[in-house]
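Note that one protein chain is taken out, while the other chains of the complex remain in position.
The block that comes next holds chain A.
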Amino acid sequence: MRRIITATVNNSSGVLNRITGVISRRQYNIDSISVGWTETPNVSRITIVVHVDSLYEIEQVTKQLNKQIDVLKVSDITDDPHMERELALIKVNAPAANRAELNSIIEPFRATIIDVGKTSVVVQVAGTSEKVNAFVDSIRPYGIQQMARTGVTGFTRSAK
């Protein structure tokens, strides 16, 4: 099952190494991991998407992560109302003749062309991994030259 975990950590050197080590040494597969600054200086938020077989396994992962001294808080937000976003940059073949057609695909996904070349364009798309996957599938027939995905970042919704 796919689980999404967020962790706030001290922004100390090697912290990512500590986190990934805890997960990989227990043989769980990390689908994606993204790190960035937060509203607090010296605190980073890490979002990890991991595949496990059972809730027991994810509990083990979160407990072991929580044990790390640089880890301030770990949450498995999969079952909470939450938002997750992923950004992808895709360089796709786009000879002049195809561009209008491309646009018609890009628009419904609210993707944007952020760079235009002679025979290709770079498209930026953001959303859930599902949406990014759907977009990539739609655009693939045109010929993807390069793709970079950030991995998921996210957190829980505000209390209502």
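Everything below uses one rule, namely that contacts are C-beta pairs under 8 Å (C-beta built on N, C-alpha and C of every residue); 3 or more make two chains touch, one makes a residue touch a chain; residues count from 1.
Operating definition for what follows: contacts and distances are computed from a predicted model.
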Name of the absent chain as recorded in UniProt (options "Cytochrome c oxidase accessory protein FixG", "NADH-quinone oxidoreductase subunit N", "Acetolactate synthase" or "Aspartyl/glutamyl-tRNA(Asn/Gln) amidotransferase subunit C"): "Acetolactate synthase"
Of A:66, A:98 or A:150, the one touching the omitted chain in the full complex: A:66
Residue ranges of chain A at the interface with the undisplayed chain: 9-10, 13-14, 17-18, 21, 25, 41, 56, 59-60, 63-64, 66-72
